[in-house]
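With one protein chain held back, the other chains of the complex are shown just where they sit.
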Amino acid sequence: MLCGGGPIHHFTPIEVGMLAYTIKRLLTLIPTLLAASILVFLFVHLIPGNPAAILLGDTATPEEVAQLSAEMGFDRPLWVQYMLWLGNVLQGDLGTSIFFREPVLSVIGSGAETSILLATMTMVWIIIIGLPIGILSATKHGTWIDQITSSGAMLAASIPTFWLGLYLIMIFSVYLGWFPSSGFPSLSDEGGLSNLRYLLLPSLTLAAPNAALIVRLVRASMLDVAREDHVRTARAKGLHPSRVAIKHIFRNALISVAAAFGFTFAALISEAVVTETVFSLPGIGRLVVQSILRRDYPVIQGVILVIVVLYMVINLLVDLAYARLDPRVSLK
Amino acid sequence: MNAVNFLRAAFTGRKLATVGFIWLCLIALAAIAAPLIAPFDPLEIDPVGRLAKPGWPNLFGTDHFGRDTFSRAIYGARMTVIIGVGSVIVALVAGGAIGMLSAYFTRLGHFLMRGVDVLMAFPALLMALVLITLLERSVYNTILVIGIVYATTTARILYGMTLKLKGEVFVDAAICSGAGHNSILFRHILPNLVSPLLVQASFIFAFAQLQAAALDFLGLGLPPEVPSWGNMLSEERIYITRAPWLLIYPGMLIVLSVFSMNLVGDALRDSIDPRFKDDIAGV
Partner (left out) sequence: MALLEVENLEIAVSSRGKLLPVVQGVSFDVDDNETLGIVGESGCGKSLTSLAIMGLLGGTTVRITGGNIRFDGMDLLTLPEKDRRAIMGNRMAMIFQEPMTSLNPVYRIGDQIIENLRRHKNLSYATARDRAVELLTLVRIPNPGERVDSFPHQVSGGQRQRVMIAMALSCDPKLLIADEPTTALDVTVQKEVLDLMADLQKRMGTAIVLISHDLGVIAETCDKVAVMYRGRVAEAASTADLFAELAHPYTRGLLNSIPFVDRDVEWLEAIPGRVPTLEEDLTGCAFHPRCALATDLCSLTVPDTSQFKPGHAVQCHFPGKVTS
């Protein structure tokens, strides 16, 4: 709302438009999901060797291999195998981890808590730090403030996260002793919410380069919007410059920025690998790397599938956000 | 727009970008002349002089094997250049071809771009990791993997740009004068894409460094015998408290090189045809 105190809420055309748009997007999601699932399924079969032997690991006996082969239908045509696999997946059975000897889904689940919490905390930092600086940089365009924030942001975006992480550990954990440097006990363990302090340094490490990118994106989008005619109209109404900056420039720039937020969150979950390694956090990223080194293919496959689905869901949410933020999208 | 004019226009008045460009030239120089400049053999082990502080004769000190860090850094510049240039070539050629052809031949294009969409659902690092699982660690494979990762975004971008160009009048004019597909693509469309491709190349180069360093750090990138800045960070990681300088130098080198590349890319992007400004990735 542009002004406080809106009209009484009826089922407005914009809501109908949104609903139709959502359904439309959901429908287009399905074929892409299927295509991705095919790729994921083929992954195991691209690895040289008998798939059953690969899935069971080196310690399996020939009988076990033969039994799994029959069960999984590895002697059946490929598309049948795909259907069987897909059927299992839809029921929640992503296979069994070679290393942990547990269902893949539960292995992933335990890593998920860490990754999601880390990603969320990082997003909070990014929004708190990135947005205001980006807006400041745009409104003070051309001044030394802008120069410093822009260059600073670019510099921050050039720092490898693991390097930053290592030095943060050295300063804040080793020398100052303020924060722990590794591990993350679950929130359900003793310590409860205070265990979040384990995520402080890692989330700052991850936030730095991403916040920098957001700063630059917000700045660029706002500068683009500021050139548009409707901003001149807003100024001609004698509105206070900060109102013009937020309600007319930032609000319109948000359309492009919102997408970036969505993708950043998705990226944080899957690409926090390095940070998780540096801080020894039991997250999904580290799980992937370790599984790769251990050749635990069911887990690798499972994680990829989960992450792909996650990406697509986020994609959808971003599109919906677009529709919400830009009335031109959902209403014709 | 003539290439020389384009470069000149990009750098005048932008001091920081020019400095960045000079830094990159230095890196390139170090890469080419490595055997001549490096005071020591980067692989030569000296168990006695390990973990020496920076000074003379080891300007950057020595690592836990006693190898001279400065020489390793210089040879690491080689890897930086090779990985950067290699990834850019793979990404631009593969991605560019797919993007351009998809826009030009629209029926084929719809199908191909759907495929690219699906691939883009896989996050970059993850894709890199997955591909590495299937291949073994080597310089070529690292280049290949990173190149493929960025080929998808490049394809997307080139697709958009080519579509825009296709709609321009000069293409219609060329068709009217009887030009064939090859001619239109290579003599009319491609030259217009050179500057945005250059900008895209610079950003890919920058990101490739970070990806390569991350892969090296995880032990999944370049083989350990190859001196690279990422590998140096990975190997010396546990000595951070005893010998912090071992990590500062390679880290700073990465930061400065990526920063420079970003600056250059930004400067280039500010001076290209405004049509394409919004398409380019790498904020």
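Order of writing sets the labels: A and B. Residues in every chain begin at 1.
Here is the rule we go by: a contact is a pair of C-beta atoms (placed from the backbone, for glycine too) under 8 Å apart; a residue touches a chain by one contact, two chains touch by 3 or more.
Remember, predicted model here, so these are calculated numbers, not experimental data.
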Next item on the list: Could you run through the displayed chains and say which ones the absent chain touches?
Entry: A
Next item on the list: May I ask which residue of A:Val89, A:Ala211 or A:Ala234 touches the chain that does not appear here?
Entry: A:Ala234
Note to self: If the hidden chain were put back, which residues of subunit A would touch it?
What the structure shows: 1-7, 12, 142, 228-230, 232-240, 248, 251-252, 255, 325-328, 331
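The rule is simple: only the chains that are shown with their structure count from here on.
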Notebook entry, point to check: Taking each chain's centre as the mean position of its Cα atoms, how many Å separate subunit A from subunit B?
Noted result: 24
Margin query: Per the contact definition, I'd like the list of subunit A residues that touch subunit B in the complex.
Written below: 32, 35-36, 39, 43, 46-47, 151, 154-155, 157-163, 166-167, 169-170, 174, 213, 216-217, 220, 266-267, 270-271, 273-274, 277, 288-289, 292-293, 300, 304, 307-308, 311-312, 315
Margin query: Looking at the complex, which residues from subunit B come into contact with subunit A?
Written below: 16, 114-115, 117-118, 121-126, 129-130, 132-134, 206, 210, 213-214, 217-220, 230, 233, 237, 240-241, 244, 247, 251, 254-256, 258-259, 262-263, 266, 283
